[in-house]
Structures are given as structure tokens and as C-alpha cells.
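See below for the structure under consideration.
In this view, the complex is presented without one of its protein chains, the others remaining in place.
Letters A, B, C, D and E mark the chains as written, and numbering starts fresh at 1 in each.
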Amino acid sequence: MATALKLVTIVAEEAVAARLIADIGRLGATGYTATEARGEGSRGKRVGRVGEVNLRIETVVSPAVSAAILALLADRYFPHHATIAWVSDVEVVRGEKYI
Amino acid sequence: MATALKLVTIVAEEAVAARLIADIGRLGATGYTATEARGEGSRGKRVGRVGEVNLRIETVVSPAVSAAILALLADRYFPHHATIAWVSDVEVVRGEKYI
Amino acid sequence: MATALKLVTIVAEEAVAARLIADIGRLGATGYTATEARGEGSRGKRVGRVGEVNLRIETVVSPAVSAAILALLADRYFPHHATIAWVSDVEVVRGEKYI
Amino acid sequence: MEPAEILRNALLSPMVLSFALGIAAHFARSDLRFPDQVYSALSIYLLFAIGLKGGAALASSSFAQVAGAIAAGVALGIAIPVWSFAILTRFGRFDAANAAAIAAHYGSVSAVTFIAAIAYVQAVGHPAEGFMPAVLAAMEVPAIAVALLLARAGTGGAGGDWRAALPEVLAGKSIVLLVGGLCVGFLAGPAGMKAVAPFFVDPFQGVLCLFLLDMGMVAARRFADFRQVGRFLAVFALAMPVLHAVAGVWLGTAVGLGPGGAAVLGVLAASASYIAAPAAVRVALPEANPGLYLTASLAITFPFNLIVGLPLCMALARAFAGS
Amino acid sequence: MEPAEILRNALLSPMVLSFALGIAAHFARSDLRFPDQVYSALSIYLLFAIGLKGGAALASSSFAQVAGAIAAGVALGIAIPVWSFAILTRFGRFDAANAAAIAAHYGSVSAVTFIAAIAYVQAVGHPAEGFMPAVLAAMEVPAIAVALLLARAGTGGAGGDWRAALPEVLAGKSIVLLVGGLCVGFLAGPAGMKAVAPFFVDPFQGVLCLFLLDMGMVAARRFADFRQVGRFLAVFALAMPVLHAVAGVWLGTAVGLGPGGAAVLGVLAASASYIAAPAAVRVALPEANPGLYLTASLAITFPFNLIVGLPLCMALARAFAGS
Partner (left out) sequence: MEPAEILRNALLSPMVLSFALGIAAHFARSDLRFPDQVYSALSIYLLFAIGLKGGAALASSSFAQVAGAIAAGVALGIAIPVWSFAILTRFGRFDAANAAAIAAHYGSVSAVTFIAAIAYVQAVGHPAEGFMPAVLAAMEVPAIAVALLLARAGTGGAGGDWRAALPEVLAGKSIVLLVGGLCVGFLAGPAGMKAVAPFFVDPFQGVLCLFLLDMGMVAARRFADFRQVGRFLAVFALAMPVLHAVAGVWLGTAVGLGPGGAAVLGVLAASASYIAAPAAVRVALPEANPGLYLTASLAITFPFNLIVGLPLCMALARAFAGS
């Protein structure tokens, strides 16, 4: 009943979020869930104002898609954008839907 | 000190969230944390308007309760409601509190 | 490319969140992401009003820092504050940044 | 006022224009996004404010007149879902759940359409009776109850878990704010209202513009589901409002409402709910498809009423009143 | 104005009625939910607006009169926690932490109660002195400091981490908005205020209604904790406000405030904080139980003051003024 998949969580500045969501869709993600977030990292505090809005995006995907998303992030987003991403193992009911 | 438990994360349309929270409480969850979310999946974009509000609910539970929650979701929520759920392994300090 | 790290998620009442964030920074966390949350647990419903605001904080850290954060929570926050924390294993691209 | 000017008033009001701007923003792929919590704050404000104003007006209205208008509204709320359900199952070949869901939406009422109607009839010189918000409140629930009973009958008792759904509708936020506002306004009276009018009365139409700007984006998003809706339901969503408008204006005139009030009752009958009904239907008839009932009521009937329904009802009301 | 009418004014004001509606909505299990961020925006608006108005009024007040009123307020803010702490430890058998936490709440003041009082005394024809917001601001902190010192003494220096807590209270949002608003209003003067009055003055009471609607739901949620409170604290939460009301009105009359101002000082003394004090106490006295201090101040004393305290203080003030 349950399938082993990957949960990729990405925290990114909102300026690039629309583009990022389109990109992960192209790489094979069938959906995502997003919440607004504040945060702090190597580039200082981000508290939801001019140039400081974070979006926390999570998507349940197959291991292959997960790897593709991470590669894209490392290649195109990390160099210039305030972004972090992590991956964990999850079990999903009726996982075929998300592959 | 740390106990191995399950973290069940459910993203559901808000219309059914109250009922869902009551249900998972009945199945043995001792608490939950909820945030408002947007999202996109097989049923299109959900951006927080009329009929389009998502709630992201997470609850730390024992493996048995986790299985019961997933069974309930598959049985009663997935067929008709915009819902997704995933489970991951977590460690919790003083986990007895959540069993 | 990917490093195995810990994701510590803490749900805490907002009154202590500022202090808590400072504490985890001192223990070695290089950043955090926070969202506002509602919730329910052993101390009743917390719905975002006077004395009832929850903050959901997550931080990607090394196993050692994770252990230190949990020890601090158990020691100083759990006894008197509405707080819960869980830890899961995550993989992070360019993980050296977060150690 | 000339028909041309009435139409101009309907089409070029800041409200309709804001709604159109919202639609345009969606198709321009704008990143304009109304924050969720602000959206729900605006709807709380609008509902509570019309409740308050209605309540204060109730205090100075004759009981007979109010009772007549409410009876007319409730009668419409019971009749509309019955014939809608019959048409949808018989001619549209919808299953019981979807037919009942749609019937619930068209029998119930849209508060935003109502508010636009109140502002419109006032702008064209025929202000409605002040107690009309009480009629709005009375029309919200009956249609939903009737439709859920029909679903129950139609599915042999399986669907339409109306005993679970009704308390939820009655304690739903739109009813609580409308009826609660009516009570507060009634008890506080005109003197109490004076103190809060600079917040609840004067800025009202401006707030409505902002709300409709967002509604335009919401409705435009639903346009993508047009294919799902199908030709039958599309015609239904345009023709039934006209039918209901005629019925509402006629009944309103019959129970003694002035032209403004009768026009507003017509608009109420013509309008389709998209707050109370969807919430109830999601819970009681989860197998019904929101791509049908929400798209029809939100993306077809709502703009149709805003643009065509308002001047139509006004014209009908003036014709019936023989003025 | 007749006593009956004064009472009617207190009970049937849109503010009290909105608060009652909030309570009713909670018990009807309504899904009405005020968005969190809107709630905090409303509280920012209310605090900043009273600061602004007070500041503009300060500019045209005599120094002596202002100083007298502030001195009276601060004296109450020091005395109330001392005797409250004594009563709670001696007769209530509370431990030092809980007694100090409760004492901090009853010594400090509630801005929302203050605002309701200002509107009320104006409605019954005895407007308060315009500089009263300065008194409100001056009364917020001293009681908290005193209570934390008492806790420190009571627990042998272990509890009451007041050195950490006080800067946080002083830079807390209610103080920043109140004192900041006072400064802005004072410097901008009446001319500057005129430009912003349509936002900060005219809609004020309406915004307060919406806020109280939400407060009603918050207070009702606390009713579930009544059992925790216990009989002693319940009596305390009703009796002390009466005592403090008498002390406040008497002192206010003594330092030369008019009946409206004296009544408002009475209300301030009677009111219990639920914004500044809880924030400080959560940090400095985490071992104190919010089920005690928050429930007492929010679910008992706040509605009591809103309904009984306001007309009581007004009646006392008129009696003391011999009018």
C-alpha cells in the first residue's frame, strides 16, 4: 500500500519561486505544497519585506526526479539566490500517483 | 532519551480539515501542528480562495497510529478530497508523551 | 555531492521563539526557517491569539549540533513551555555550508 | 434615468471595473496576489457590515413588510433547488450528487452580488429597503437543506449527509456574521451605528472594489475549467438566473417592496452562492465535482449577474412597478 | 443622563455587543476565524492610534495636570501588585511565581479596556482629558517590574529573571506603539493630525468592534480553563477590580481630573493586562501557569470591566465629583 519516495524541501526567495516551481514541474514533480516563511542564513535575516520574502516549497517525488531537482538547484539557483534544499525519505499511500 | 516515532504530514483542503483533525485525534494522535499552505496537484492550483484553501497538518505518532491514519485517509479522504499524505521516521525527545 | 545531516523541527510558543533562535545559533546552527503555526497538544489549542501563537522552526544541522539542541530543549524549554521537537535524517547538497 | 445611463452605471462602476481588472491581471499572468488572510478579513468586514446596517434598519421597519419580504425570499430558496434539481437530472443527465450540489448553489445566494446590487440600485436612484440584509440572511440556508434532502432521496439515502452538514452551515462564518451583525445593529440601534459608521458604512464600497479585484482573479482562474462544465451547464448558468430574476422581482413587487427592493430580491434569486454552499457541499456531498458547481456559479453566473443581472433586474422592477 | 440609560449605553453599545457575538460564535462552534495577521494588524492600529491622539492632546495640556495624572497612575501601578501579591500568597496560598504573575497582570493595564472606557465616557457625555493615553503608557511597565522583584524576593532570588525581561517589556510592541505614537502625535501637532484623522480617528470605534468580536472568541476559549482557576482566584478577579476602581477614581478626582478622566483612571486601575504582562511573564516566570493568570484576566476581569466596570467607574466619578 505504501511506496518509498523522496520529499524534497526547498526554501527560496520568492522572486525566483515561480520560476523554480515551473522548473521542478518540468523535471517531473506532479505537485507541490508551499508556505510563506521567514528565515536566516548566510545572507542575513529574511523577514518578508522588500527583497526578503521566503517561500518554503515541498514536493514528493521519485528518487530520480529528486536527484534531477537537486542537480538543477546546484547548477542554477544556489550560486546567486538565497536558497537551501534538503531531501528525506518518505512513505506515501498510493505513491504511483506521484511518480 | 530519544524515541523513534512517525511524523505524518497531511495536506488537505480546509473544508475537511476540522473533521480530519477530529478523526486523527480519535485514532490516537496526542496533538498536531497546522499551517496554511498553497499548492498544486492533480486537481489544479489551490491558492487560498473560495474552495481553494489548503491546510498542512503534521502529527507525531506511534507507528501503529500512523498506519491507522493512513488507512483512514485512503478509505475516506483520498477518493473525493484534494489530499496528500506522507510519513517519515523521526526521533523525539521524551517520546512517551506522544504515544 | 549530498551530505547526510539532521533536520531539527521545533514547534514553540512565540513568546520564547526569539530566545530559542538565539540559543540554537549559539549551539552551531548556521540558519533556520520559520513559519507561523496553529496547533493542539497537552496544553490545549493554540490558535494564534494572546498567549497562543506557535512558531514552527526548522534547522538543518550536523548530528552533534542536533544532539546539543535537543539536550538544551529538554533542559530549559520543555519543563515550562509549550514546545515539541523532532529530528529526521536529511540529505543536503553542499552540506559543508551547514556544519 | 435613461436605460443607456443605467447600463453605463452598471458597466463603468468602480466595482465592475475592478472585477474586470482582476480578470485582466490573471490573463496578463501578473504576480499580483491578494494575501489570503487579507482576503478573509475583507470578507469578514463586508458580511458584518451589511449585517450591522440591516440590523439598524430593521429597528425602524414595519414587521409586516419585513415578514413579507422574508417569506418571499424563503419561498424562492425552497422552490429554486427543486426545479433546478429536476432540470439537471432529467434534461442534463447529471447524477443525483452533482445535480443536488448545483441546485444548492443556485438556490442559495451570493452576498457579494447582493452588495453590488444594493450599491447599484442606490446609484441609479432607487435605494432598496434597509432591511434587505435580513432577507439575504434568511435565503442562505433553506436551499442548501432542500438540496441535500433531494440528494439523499436521489441516492437512496446514501449521499447527502445533511445531518452532519446543516449545523456546520448554520454556524458557518457567513451566517454568524450576517445574523450576528443583524442582532448587533438591531440592539445598538441608529445611535450606536453612528459611532461605527465611519468604519462600517462610509468606506464600504471602496472595500468592495478591492474585494472584487481579487474575485476577478479567482473567477478568471476558473475559466480554465470551462471544458469540464459542458454546454448544458453553461446554458443553465446563464438562463436560470434570468428566470430566477423574473421570479424574484415579480414576487418582490407582489409583497410590496419598492422598485429598488424588488430588483435586489431578483438579484438574490438569480445569484448563486459561492461561500456557504461550497462549504456545505464539500462536506455533505464530497463526490460532487467542484469543477462543475464552483465554475458555473463563480466563473459564469457571478460575472453575468454583475454585468447583465443588475440592470436587468432594475429594468424589470421598474416595468412591474409601472413606473 | 439617567443611571438606566448609562447602563443601557454600556450594555448595548456596538462594542459590548460585538464582544458578546464573539462569545456566542465560539459556543455555536462556528468556523469563524479571525486571521492571525489581521488580528495583530488591528492591535497595531489601535495602539498607534491612541498614542497619536494622546500625543496631539498632550501638546495643548498644562504640564501640572498631566504630571498629576501620571503620578497617580504610576502610584497605582506600584501599589496594586504589592497588595495583590500579599493577598495571593497569604490568603490564596499561591506560590511566589504564580502570585507574582497574577500581581503583574492586575497591576498593569489593558489597552482595549482603556479604549472602550474612552468611548464610553464620551458617549455618556463626560469626555476624558485628551492626554489620558499618556497615563495608560506610564502605567504599563511599573507594575510588571514590581511584580518581578517580588517574585525574586519570594523565591530567594531564583525566579523572576527581571533583568532579562524588563528590556523586552520596554521594547515590546505595545510600549513602542503607544509611546512612539505619543511622540509622533506630539511633534506633528493638531495640524499634522488633521491629515491622518480620517484613518486614525474616525474609523477607530468601528475597528474596535471588529477587534472585540475576536476578543470574545478568545475569552470564550479560556472559559474552558475555569476549573483550573479555582474559587479563590475567581473571587479575586471580580473583587479586586472593584477595589481598584474605587482607588483609581478617588485618586483621579484628587489630582484634578474631570469625571470622565477620573472614571478612566478607575478603569485603568481595575483592568488587568493581557498583552504586555503575559509576554513578560512567559519569559521571566515560565513556571507560572497561564491557565491561572491569563484566564483570570482575559475571561473574568476583562468582560467584567467591559460590562460592570465602565458604568461603575462613571457612577463613582460622578459621585466623587459631587455632580
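Here is the rule we go by: a residue touches a chain if its C-beta (ideal position, glycine included) is under 8 Å from a C-beta of that chain, and two chains touch if they have at least 3 such contacts.
If you're wondering where the values come from, they're calculated on a predicted model, not measured in any experiment.
Asks: Shown chains touched by the missing chain?
Replies: Per the contact definition above, the missing chain touches A, D, E.
Asks: Among E:67, E:86, E:195 or E:254, single out the residue that touches the unshown chain.
Replies: E:195
Asks: From the list D:44, D:100, D:213 or D:270, pick the residue that touches the absent chain.
Replies: D:213
Asks: Mind pulling the chain A residues that touch the left-out chain?
Replies: 13, 15-16, 19, 36, 44-45, 47-53, 79-81
Asks: Can you list, in ascending order, the chain D residues touching the missing chain?
Replies: The list for chain D reads 12-14, 17-18, 21, 24-25, 28-38, 119, 123, 198, 202-207, 209-210, 213.
Asks: State which residues belonging to chain E touch the missing partner chain.
Replies: Chain E touches the missing chain through residues 35-38, 40-41, 44-45, 48, 52, 167-168, 170-173, 176-177, 180, 183-185, 187-189, 192-193, 195-200, 203.
Methods note: only the chains that are shown with their structure count from here on.
Asks: Shortest hop count from chain C to chain E along touching chains?
Replies: 1
Asks: Taking mean CA positions as centres, which chain lies farthest from chain A?
Replies: Of all the other chains, the one whose centre lies farthest from chain A is E.
Asks: Which chain maximises the distance between its CA centroid and that of chain C?
Replies: Farthest from chain C by mean C-alpha position: D.
Asks: Just how far, in Å, is the C-alpha centre of chain C from the one of chain A?
Replies: 20
Asks: Measuring centre to centre with CA averages, how many angstrom lie between chain B and chain D?
Replies: Centre-to-centre distance between chain B and chain D: 34 Å.
Asks: Send over the residues of chain C in touch with two or more other chains.
Replies: 35-36, 88-89
Asks: Touching at least two other chains at once: which residues of chain E meet that condition?
Replies: Within chain E, residues 31, 33, 36 contact more than one other chain.
Asks: Mind listing each pair of touching chains for me?
Replies: Taking the chains two at a time, the touching pairs are A-B, A-C, B-C, B-D, C-E, D-E.
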